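Moving on to chain A:
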Amino acid sequence: MMDVRSFAVIATVVFGIGVYGALARRHAIAVIIAIELMLNAAVLNFVSFSRLAAPGSAVSGQVFAVFIITVAAAEAIVALALVLALHRALKTARLDRFNMLKW
Partner candidate 1 sequence: MPADIAFAMLGVMTIGGALVAVGAGNLYRAVLGLMLCLVGMAGLFLLQRADFLAVAQVLIYVGGVAVLIVFAVILTEREGEPLAAAVNPRMVPAALILGAGLTAVLVSVLWRSTPAESPVADVTARTLAEALLNRYLVPFEAVSLLLLAALVGALLIAKEKES
Partner candidate 2 sequence: MGETLFLDLKDFALAVAAALLPGGLLASVSALISAGAVLVVAPVTMMFLTWVERKGVGRFQDRYGPNRVGPFGVLQPIADGIKMILKEDIIPDGSDRLLHNIMPVLAAAPVFLLFLVLPFGRGMVAADLNVGVLFFLCISSMQSPMIISAGLGARSKYSVLGSMRAVVQVLSYEIPMVIVIVAVVMTAGSMSTSEIVAAQVRDGWFVLTPWGAFGFIVFLIAATAEANRSPFDMSEAESELVAGFHTEYSGFKFALFQMAEFLSAFASAGLAATLFLGGWQGPGFLPSWAWFGAKALGVYFVLVWFRATLPRFRIDQLLALAWKFLFPLSLLVVVAAAAWYFMPLLPALVTNLVLLVGGYGLLSSWILSEFIRMNAPRAVPDAR
């Protein structure tokens, strides 16, 4: 039961949930949480599939996973800073208020 496919399935489900969250949630930070979920699903996929890799290169799967974690952290930092700045400017954190780029 514990083979790669089941891990990949969990990752996909989490990814799907992340997609739903990113699209449906109204609050900016809820969307950021959803994006973190998606990134994490990717990390899980990397780790579970790195076991299938050729003997020598199993490590690159995990290296990539570490890099994704760092990128996700950096992304979270900047995204939240943006949300705070927008909040200070527009007095709200609701995504549908951020439509300054409207046609």
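Quick note on the criterion: a residue touches a chain if its C-beta (ideal position, glycine included) is under 8 Å from a C-beta of that chain, and two chains touch if they have at least 3 such contacts; residues count from 1.
Criterion applied: all candidates are chains of the complex that A comes from, given by their letters.
All figures in this text were calculated on a predicted structure; none of them were measured in a lab.
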item: Identity of the candidate that touches chain A (this complex; choices 1 or 2); value: 1
item: Footprint of candidate 1 on chain A - complex, ascending; value: 1-10, 12-30, 32-34, 36-37, 40, 43-44, 47-53, 55, 58-60, 62-63, 65-67, 69-74, 76-78, 80-85, 87-88, 91-96
